[in-house]
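The complex appears here without one of its protein chains, the remainder shown in place.
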Amino acid sequence: MITVSVVGGSGYAGGELLRLLLQHPKVKIKEVTSRRYVGESVTLHHPNLRGQTDLYYKNIDKLSSCDVLFISLPNGVSMNYMDKFTKLAKYVIDLGADFRLNSESSWSKWYKTEHQKPDFLNKFVYGVPELHRNEIIKAKLVAGPGCEAIVTILSLFPVVKHKLINLDKIIIDAKMGSSQSGSKGTDSSHHPERSGVVRTYMPSGHRHTAEIEQELSFAGFNPKVSITATAIEMVRGLLVTIHTFLNKYIEEKDIWQAYRTEFAKEPFIRIVKMKSGFYRFPEPKILQGTNYCDIGFEIDKYTNRLVIIGAIDNLTKGTAGNAVQCMNLMCGYDEKLSLEFTGLHPI
Amino acid sequence: MITVSVVGGSGYAGGELLRLLLQHPKVKIKEVTSRRYVGESVTLHHPNLRGQTDLYYKNIDKLSSCDVLFISLPNGVSMNYMDKFTKLAKYVIDLGADFRLNSESSWSKWYKTEHQKPDFLNKFVYGVPELHRNEIIKAKLVAGPGCEAIVTILSLFPVVKHKLINLDKIIIDAKMGSSQSGSKGTDSSHHPERSGVVRTYMPSGHRHTAEIEQELSFAGFNPKVSITATAIEMVRGLLVTIHTFLNKYIEEKDIWQAYRTEFAKEPFIRIVKMKSGFYRFPEPKILQGTNYCDIGFEIDKYTNRLVIIGAIDNLTKGTAGNAVQCMNLMCGYDEKLSLEFTGLHPI
Amino acid sequence: MITVSVVGGSGYAGGELLRLLLQHPKVKIKEVTSRRYVGESVTLHHPNLRGQTDLYYKNIDKLSSCDVLFISLPNGVSMNYMDKFTKLAKYVIDLGADFRLNSESSWSKWYKTEHQKPDFLNKFVYGVPELHRNEIIKAKLVAGPGCEAIVTILSLFPVVKHKLINLDKIIIDAKMGSSQSGSKGTDSSHHPERSGVVRTYMPSGHRHTAEIEQELSFAGFNPKVSITATAIEMVRGLLVTIHTFLNKYIEEKDIWQAYRTEFAKEPFIRIVKMKSGFYRFPEPKILQGTNYCDIGFEIDKYTNRLVIIGAIDNLTKGTAGNAVQCMNLMCGYDEKLSLEFTGLHPI
Partner (left out) sequence: MITVSVVGGSGYAGGELLRLLLQHPKVKIKEVTSRRYVGESVTLHHPNLRGQTDLYYKNIDKLSSCDVLFISLPNGVSMNYMDKFTKLAKYVIDLGADFRLNSESSWSKWYKTEHQKPDFLNKFVYGVPELHRNEIIKAKLVAGPGCEAIVTILSLFPVVKHKLINLDKIIIDAKMGSSQSGSKGTDSSHHPERSGVVRTYMPSGHRHTAEIEQELSFAGFNPKVSITATAIEMVRGLLVTIHTFLNKYIEEKDIWQAYRTEFAKEPFIRIVKMKSGFYRFPEPKILQGTNYCDIGFEIDKYTNRLVIIGAIDNLTKGTAGNAVQCMNLMCGYDEKLSLEFTGLHPI
């Protein structure tokens, strides 16, 4: 049994963490902090946890020590507290962007600010178990990936590694749910405005480009990715349609082979490419609350294009579930503990 | 051709007014005010009007004279400006609640504040053309009804007048879209929170009770209504399910008779009670943008209950469209001018 | 460990049963039948179960013996097989309507057919653990309640028992999701037609009236209920707004007292009546996949009305989850086994 605390527990990622940790057989949640809601019950913002917990928000300054500390703060905030956090806890898992990138210059380039704690950048392991399992097992500090980043990286890793695609033209057309923008209401997230949109809020310039290129730049590869993000009518969920071009004439069985080679034993990756049924390719709606990353693909022989489709729940495999998976690895538990929810259908 | 100005044009009712007035063949829009957005294009908030107008918001203090002035301000605000408004315009149509009630005490009871302009209360005609057409034709001042109020009043008026129902137990179960709460975003209207709700935000105590009882208290009737309001997944639209009990044993043809007697010639009321098809009873989704009030009913012989179903678009017949209908009457135009949009299907 | 089989496993209730049973620590699923899909993988229709099972549909005629048999067939079908079912299994839990009513005449009245197995009617226990726990513990045959019925019965039971409301005027305004109509597509369930509806498909005449009145007719009570069912934009979930009138002047604390007395120890009932937050009353969206029945209420002093609000997931507490709860009781397991999913937020 370990003690776990959550810094920034009133947001959506924090709430999802609490949901998963409360049902974890090896975890006791010790403290939850919130800057805005000190003294209030965590169930005020997370009504699904009613009857599950009597935790109240504490001030971050009153945080005491614990075994594992999860950090869910806005980008640029946790770097200012990291000295403190690493003193308080044996293991720190930061869900934000602050320690995802390996280089200070990359941070400055994409986040347009100076990094306050560059010496920590190389101490953090990038928390994708499917790529860095052995490092995570040994790590004390893990940086959870961005949600578009993790689904894109997992979707592309096998075909990059097996040298199947052209690395110059990788287009990621991301379809996003509204929970991705956080728990604070704004005029643009007002239901009458946000409802039913197909809103291309970021045609280019997405910061997750940096993480994706970093993680796919191994073995001398140097891929260049183009992201366009479109918000659609969905709360939880994220689907990326990745348009790539094949290096040479290959068959779909070659693609199958690449995914199977890399992911056959992965507990949370499923290759979804059915010949019948309605759910022939990955779909985020049946992944809500699960830690799966479903991946599918199709070769477009007409233009020698390979379309790869990746789907996750942005709050689970995209954030909190993946973080718990990392914690399980770091603490020596079964990787799947508390992450075995299968998802609902219909929904 | 008349000149028309809109006070409070950045909200949803204001935007719907602009949409209808811009296409009105007898109207020139002179000015639009907004307290928050002085100097900005009206198309910033009303993107559907792009290419239709080059109007900019003015400060309410700079408002000049016009023929017809529409007021769309928060409850309790227009009463403070009414002296000014009546000097600026020949006709004033107030979409807010300030002048709907005939009595100062009723205002105090339901709105919990003192009325600042009680002498005007009896100068305003309550703007339901189907009940007060002749008064509206002669009126200079009209108060537009609340959206739940108008659909409820129209649904009940014939059966009250024809003495078909018990006036002591009238239950209005209202299903509301999100546009009804205005254009300002809040944490509770944040898309992830508001999406997919079946949220009974007001089980009792709805202020529109006052208007409804006022309008149905004619010819000695003294009805008592109970409203429960539930927000559902919908942006535009409002449906009331009205549960009443019959006074005596009657057949559905008697109900038909009451509605036909009162409403057969009404251009915007349709009795919807089909034997086949999917749209057998009124449904708000096909009324979006229209000025219709669709009304249906069914007798529950098991408990001698009469279920009445009324549907409108809360921004059109529920607010702006009905106000334009009043303007048409006040100014001597065809009542239907600019209100003949039939609605979309599918949608 | 017990063996369990599911008759009629391709529908939504069947799929939800499989989801819950697959994760049940004491259960091994032996067989699943489908009349239409013999030989196909159960994951074809239940894509959330991919990777969880390799079960295939069998023909109902090939069904072998097991410990517990769940029946999920259209109304009127299971009565023809009940002799066979009771021979095959020690415990039978029928999710359909065939054995819910105690009397043959009640069946004929509401279902308009003759009952084929009337001698079994009194052998089945009506499967609401909160009312019949001790009988269920001893039962071999349990009839699962209708989804509107169970949420209505649980919402009303305490206030009926404590004699707080008038039993003559009980109005149930039910808001329904689309999964309630089953898994077969029709022209009326076609997405462009069903999407965004507020469709009062059954203003009166709902068959669940019979079950509700049966279960609330204890201790000499003889309540009369009126149901109106309206389909809204929702897949999973059901909310009933129950309009009742108080017998006498009472305070909300008296209502609290009634619910607490009856339900304080119930693992799956929560009284939800908050003073702050967005989720002040029950809401089905955060109950998706859970076995909770959330109940709230408010007194309308203006008309002496008591509004009761009950919410469930129609496929879980409304059907399959409640059936698993019954199985746990019948087999001597912890009542909560495999039913502890807390629900998701946001969703």
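Which chain is which? They are A, B and C, in the order written, and residues in each are numbered from 1.
By definition in this document, contacts are C-beta pairs under 8 Å (C-beta built on N, C-alpha and C of every residue); 3 or more make two chains touch, one makes a residue touch a chain.
This is a predicted model, so every value here is computed, not measured.
When the full complex is taken into account, the listed residue touching the unshown chain is A:300, out of A:61, A:83, A:251 or A:300. Within the whole complex, the absent chain has one touching residue among C:71, C:95 or C:235, and that is C:235. Touch with the hidden chain on the side of subunit A covers residues 169, 171, 173, 175, 187-188, 192-193, 195-201, 203-205, 209, 224-226, 228, 230, 232-234, 237, 239, 241, 243, 245, 278-281, 283-285, 296-303, 305, 307, 309, 311, 346-347.
The omitted chain makes contact with subunit B at the following residues, 12, 15, 19, 22-23, 44-52, 179, 183, 235-236, 270, 272, 276-279, 283, 286, 288-289, 340-347.
Remark: the residues of subunit C touching the chain excluded from display are 12, 177-179, 183-196, 235.
Simple rule for what comes next: only the chains that are shown with their structure count from here on.
With centres taken as mean C-alpha coordinates, the chain found closest to the middle of all protein C-alpha atoms is C.
Set against the C-alpha centre of subunit A, every other chain centre is closer than that of B. For the pair subunit B and subunit C, the fraction of shared interface numbers is greater than half, so the two copies use mostly the same residues to meet. Across the structure, the highest number of inter-chain C-beta contacts is found for B-C. Between subunit A and subunit B the centroid-to-centroid distance comes to 46 Å (mean Cα coordinates, whole Å). Centre to centre, using the average C-alpha position, subunit A and subunit C are separated by 36 Å. Per-chain CA centroids place subunit B at a distance of 38 Å from subunit C.
Looking at subunit C, one finds that residues 278-279, 283, 346-347 touch two or more other chains.
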